[in-house]
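Here the complex is missing a single protein chain, while all its other protein chains stay put.
A and B label the chains in the order they appear, each numbered from 1.
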Amino acid sequence: MGVEQKLGNMGVVTTRLEDLVNWGRTNSMWPMLFGLACCAIEMMSMQAAHYDASRFGMELMRPSPRQSDVMIVAGRVSRKMAPVLRRLYDQMSEPKWVISMGDCASCGGVFNNYAIVQGVDEIVPVDVYVAGCPPRPEALIDGIMTLHEKVRGEGMKDWA
Amino acid sequence: MARGVGIEEPGSDKVKELTVEELRAKYGSGLAVQSEENMLLSMGPQHPSTHGVLRLLLELDGESVVNLAPDIGFLHTGIEKNMESKTYTKALVMTDRMDYLAPLSNNLGYIMAVEKLLGVEAPPRAQVLRVILTELTRIASHLVWLGTSALDVAAMTVFLYCFREREYLLDIFEMCAGQRMMASYFRPGGLWRDVPEDFEPAVRRFLDFFPERILEYEALLKENPIFLRRTKDIGVISAEDAVAWGMTGPGLRATGVNWDIRKAHPYLTYDRYDFDVPLGENGDVYDRYRCRVREMSQSVRIVQQAMDSLPYGPVLTDNRKIAPPPRSELGRSMEAVIHHFKLWTEGFSAPEGYVYQRIESPKGEFGCYLRGNGTANPARVHFRTPSYVNLASLPNLARGLMVADLVAIIGSIDIVLGEIDR
Partner (left out) sequence: MSDVTTGELFYQKVNQAFPGAIDRAVEFRGEHTLVIRQASLKDVCLLLRDNEELACNLLEDIVADDMLPEFPRFAVNYHIYSIPKNHYIRIRVPVEDPDDGPETLAAVWPIASWLEIEVWDLMGITFKGNDQLRRLFLPEDWQGHPLRKDYPLGYEEVQFSFNWQAIDAKKPYAKD
């Protein structure tokens, strides 16, 4: 961002600006609808009424990568799906984050074989890993909270 | 040149458009492009209403579908090959992940095949508990189907209602097995452990309030003119076509064919309960919807009768070569220790031979072909999954209709990609 280069570190002004922008980013982070397998059902449960994700700002899930901020890779990524995943990640506009939900996305999970990519971090850089097979909706919400904390801690030099 | 579908040149960003001959060579005559004027559209794999990573290659004339070919495999997990390198009990865990909306149903199919191969039977209490949990799983699967397919037809309230009910069922599964969805609760010879004390009051409370909830959903959808316009006479298939294309389950029963494996070849204790098999007439989307909703009420009846007749007794067979002894015996009996040791290190071995066990899963006929070769690992496991075979009827159902109707049809045949791709 040009602000830091032009004005330098102006102390309290840039800090307030960072807080404001990060607050805006965390409180309306729209996930991209990337449910692949069983974890998608728990993601839908999280979106439904019992564990409401709207109270965290994730009101709706956008299927279009251009309109979403965070990609929750929910489910096992097979070798055929891997290039599709990468292409969708590239199509997302900055700032973007990735939550790897579930064991299969984090490390290959139960399936250690020819057909499953052993961890989605071989394809896209991941910010938060959520363990579980499938993780409970509360675990996923915990992962989202961790991501929010990470985003709130970002400084101006981390912005795109 | 047919517009729309192209492939990426490896190593570059450019997309090379394919001619009709190249497409035909690539996808076979499954996608015989009818005319050069039509547009080829690739719907999916990431799409809000394809119920998973399904890719459909549509040939469109304006808005109406001339032909379509499904392109699957984006969720191929190699489950069948992976199960060959695990013992029979360890391989059970992988069967949950196929049809992830009804995991206990997959478990049941596999475990019954293993029991058939070994020649053991589960004790009566285990059988009735299996029936109860499988029927609750059927209700859970139909709830997700109803929620997502109503969401496709833009009825969002039904989605929220269905998932609210489903939370109650997942609490029951968690109470028994420790896991909400992937329970892996059944074992060769019975169940993992007996159900806790809270099981019966929880199930009875569910049976008390659930029938009215079904009426709530129907009140939103059954007489709704928008829903009727979108589902009546859409996606019609005749009974002969359905059977010829291997369709089973509620899709087949909606065309009028009365075939339910629970009635035709009763397994577990289904022959003792009194329930109806809902049938349809036209074989359209509306009839499939009605069949599944009425199946939920019939499942409630079955669970009611099963709970009333639940016998006392053990939940795991006595055959110590197959089922582990209870831990209390390990301190007293040397044989128990030896059996425990053999089962935990090697696992039991199955005789040579092959079996095929068919059950009625929520989506259709679920079959498990199992071949043993005398060792502790299965030699070949194959699952006949209903969604894979039902998907083959999709071109027949959708030809000539519009893309919006196609969305409703995909919802109505109730496919789960984990089951298709295995």
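In the analysis below, a contact is a pair of C-beta atoms (placed from the backbone, for glycine too) under 8 Å apart; a residue touches a chain by one contact, two chains touch by 3 or more.
Just so it is clear, the structure is predicted and the values come from calculations on it, not from any experiment.
Enquirer: Among B:M43, B:L56 or B:I72, which one is in touch with the chain left out?
Expert: The one listed residue touching the chain not shown is B:I72.
Enquirer: Who touches the missing chain here, B:D61, B:E80 or B:E167?
Expert: B:E80
Enquirer: Using the touch definition from the top, which of B:V243, B:V277 or B:V337 touches the missing chain?
Expert: Residue touching the chain left out of view: B:V243.
Enquirer: Could you pull out which residues of chain A are in touch with the chain that's been left out?
Expert: Touch set of chain A with respect to the missing chain: 79-80, 108, 112-115, 118-119, 121-125.
Enquirer: Using the document's contact rule, name the residues of chain B that touch the chain not shown here.
Expert: Considering the whole complex, chain B reaches the absent chain at 26-30, 71-73, 76, 78, 80-82, 85, 116-117, 119, 243-246, 248, 257, 259, 264-265, 353-356, 358, 365, 367, 369, 371, 379-380, 382, 384, 388-389, 392, 421-422.
Note that only the chains that are shown with their structure count from here on.
Enquirer: Report, in whole Å, the distance between the mean C-alpha point of chain A and the mean C-alpha point of chain B.
Expert: 29
Enquirer: Looking at the complex, which residues from chain B come into contact with chain A?
Expert: Per the stated touch rule, the residues are 45-48, 52-53, 73-79, 81-82, 93-94, 96-97, 100-101, 144, 148, 159-160, 163-164, 166-167, 170, 180-182, 417-418, 421.
Enquirer: What part of chain A is in contact with chain B in the complex they form?
Expert: Within the complex, chain A contacts chain B at residues 33-38, 40-42, 44-45, 48-50, 63, 75-76, 78-81, 84, 88, 110-116, 133-134, 136.
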